[in-house]
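Only a portion of the chains appears, each positioned as in the full assembly.
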Amino acid sequence: MHIHQQFYEDYQLGVSRLSLGRTITESDIVLHAGQTGDFFPHHMDAEWCKSQPFKQRIAHGTLIFSVAIGQTATQINPEAFSKGYDRLRFIKPVFIGDTIHTKVTITEASLDKKPGYGKIVEHVEVFNQDDNLVMVCDHILLAKLKNTDPNL
Amino acid sequence: MHIHQQFYEDYQLGVSRLSLGRTITESDIVLHAGQTGDFFPHHMDAEWCKSQPFKQRIAHGTLIFSVAIGQTATQINPEAFSKGYDRLRFIKPVFIGDTIHTKVTITEASLDKKPGYGKIVEHVEVFNQDDNLVMVCDHILLAKLKNTDPNL
């Protein structure tokens, strides 16, 4: 985790970065239930899960999203801020013991309606240990323009 | 938390439900950093925050999203499953000591391309103690059709 200054013009379409991996543990699920208050049996009741199609407990969607976004939080860019996320989709369940890693690719860059800012879209993909895609979303950043001279 | 069976046809546009409130504490932020590995100074360094526009630590976006979705997790519908989220936006920062509650409104219902299913959109709004909107997103559910007779 370190500071890395990047203006709108510094982002390059198609560039991607890969996180390290992390195993999703039973502890992560228990702690996430505790943080969110979501004690749904899908996550917390191993007996009931045996009767379901997946046969075992699955991680909360918000857990996978939170861990994945955390995995991408490696550099602090003082020239940009997060606006939100689009098209967040849970594609495959993540089970206890699965190991996920996250790939971020710059897929869009355009001037924003907010003066002096450009909009950057980072496409986020989360893969499990079998390289199956388990989650995707688009992270929307607003980054300052380097040159904001209105006469240019 | 209880089981409540709802088919596609049972969702009514415009109906909304309101969660109870929850105060976002310093502990929540510390635990969320620990769960996600996101120790950015915006959340963890009270000294540095004094030099920033907001003057104080702010909650992680993924924390507010996770808690808000958790607040809406009150009934288990065996006839529906979550597909993901659209248009997640962080509108105002949430500070330590703020109390949030969540409002969910059914805003869309349409047949889905997946046969036998309808798509439901729940618009999620998170408010703080001053009734300021701090976060929004659209939750996308696929719910089974009650009547799936192809001749109807």
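For this structure, a couple of remarks:
Each chain carries a letter (A and B) given by its place in the written order, and its residues are counted from 1.
In this text, a contact is a pair of C-beta atoms (placed from the backbone, for glycine too) under 8 Å apart; a residue touches a chain by one contact, two chains touch by 3 or more.
Bear in mind that the values here come from a model prediction, so they are computed numbers and not experimental data.
Of the identical protein chains in this complex, 2 are displayed in place, while the full assembly in this structure file contains 6 copies of the same sequence.
Here is the rule we go by: only the chains that are shown with their structure count from here on.
Annotation: 16 Å between the Cα-based centres of chain A and chain B.
Note for the complex: chain B touches chain A at residues 1, 22, 28, 31-32, 34-41, 60-63, 65-67, 69-71, 73, 76, 82-90, 137.
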